[in-house]
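Below: one structure in structure tokens.
Every protein chain of the complex appears in place save one, which is left out.
Showing chain A:
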Amino acid sequence: MNSLLDFFSFADPNIRFVVIGSVLLTASSAIVGTFTFLHKKSLVGDAIAHAVLPGICLGFMLSGTKNPAYLIAGAFVTGWISLIGVEYITRHTRIKEDTAIGLVLSVFFGIGILMLTVIQKSGNAAQSGLDHFLFGKAAALVGQDLFVFGTVAVLLLIAVFLLFKEFALLAFDKDYAKAIGLPVRGIELTLTSLIVLAVVIGIQAVGVVLMAAILITPAAAARFWTNKISVMITLASIFGAFSGLSGAYISYIAPAMPTGPWIVIVISTVAFISFFFAPKRGVINRLLRQRNIRRTINDENVLKTLYQLSEESRNFFIQRSAEEIIRRRKFSLETLGKILKRLERQGYVERTGKHWSLTEEGKNRGQRVVRIHRLWELYLTTHLNIAPDHVHDDADTIEHLLTPELEAELEKLLNYPKVDPHKSEIPYS
């Protein structure tokens, strides 16, 4: 508990650096990643992430130091080469893009691992810590490194801010952007460079292997909560920053823990929560909505049945037993009991002992369902030329769906008809 206080009081300047650093890295990756996601280039991001490893090793081998400027330069070069490789393969061979990405990713990563092993076996003392690029280590960010990576992160943010509308338009409608004369090729090159740069600095935090996670996952999670691109980017950066902060903290209390995987676990948890609980787009909400629809259908079917049972006698408020209802329309006794109780709570039916009767409101609602059913059957036969014996099932669904506006339109279109194709009367209130 003490460590928590120590960490979040930010009294230690080292902690301050680490926190600022990791938040900047993850947030800027998330922001660039939002456009990677919207441009449907998620897999490409993964390929770049793996392809920067040989570049980092090359930067180290050529310079002999872990100076981040050299490492970034090396990573940038191989990251770009991998992209050109993917594009070349897709354009000039019959290999499709996903295969090309897989090929390039594994070849570059393989070479990177090979070079890393050679460096580690070389006995060069300066190499220790280079393997942080595999799984990341936010807490290792200090002094000059932080300055360099922080600068790149700020540059990324500025670039995205300046080209925001262009990136959004290209993601939505590239042909149109070309037609109105935007320099599409240049904008795409810029975005790709930003992705490469975001990957290069992001691997400080999570490492090569898991980079795609902090590039894409925050955007994917944010998409569940909003339909506005500006809100989406803000959310993605907050999600990213939160996971970066958690990673830094874990790095701090347990130096032996791999930072990258923890960051990824945090951001994945955020994504899972979004996936299930987000309003509108979340899975739970969808399930709830479907349950409500099923309930509406069941409720209205019972009201409809009670209405139809009394259609001949014209006395709609007769008390009926559950068995009577089931004889007319098949329900299980248990389901019917539940539905009737719900309808009673809502004021559509009344109960006397073992018998149920419609209230005025219940009668009206049942009548409306019957009316729409018969109107729709008539519409299908007169306007779509469908045989009368084929229209019933369709009407059974539509009767629960139609809005009052559409219902009015339908009545007007059919000129308030009296009977449906089966000569049943169409009831108006």
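As a convention for this text, a residue touches a chain if its C-beta (ideal position, glycine included) is under 8 Å from a C-beta of that chain, and two chains touch if they have at least 3 such contacts; residues count from 1.
Keep in mind that, in the parts below, contacts and distances are computed from a predicted model.
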Chain left out of the displayed complex - its UniProt protein name, from "Heme exporter protein C", "RNA polymerase sigma-70 factor, ECF subfamily", "Metal ABC transporter ATP-binding protein" or "Acetoin:2,6-dichlorophenolindophenol oxidoreductase subunit alpha": "Metal ABC transporter ATP-binding protein"
Candidate in contact with the missing chain, chosen from A:Ala75, A:Ala171, A:Met211 or A:Leu309: A:Ala171
Contact with the hidden chain (one of A:Val148, A:Leu182, A:Ile238 or A:Ile326): A:Leu182
Among A:Ser193, A:Thr226, A:Ser268 or A:Asn364, residue touching the chain not depicted: A:Thr226
Residues belonging to chain A that touch the chain removed from view: 38, 90-92, 162-163, 165-166, 168-169, 171-173, 175-183, 223, 226-229, 232
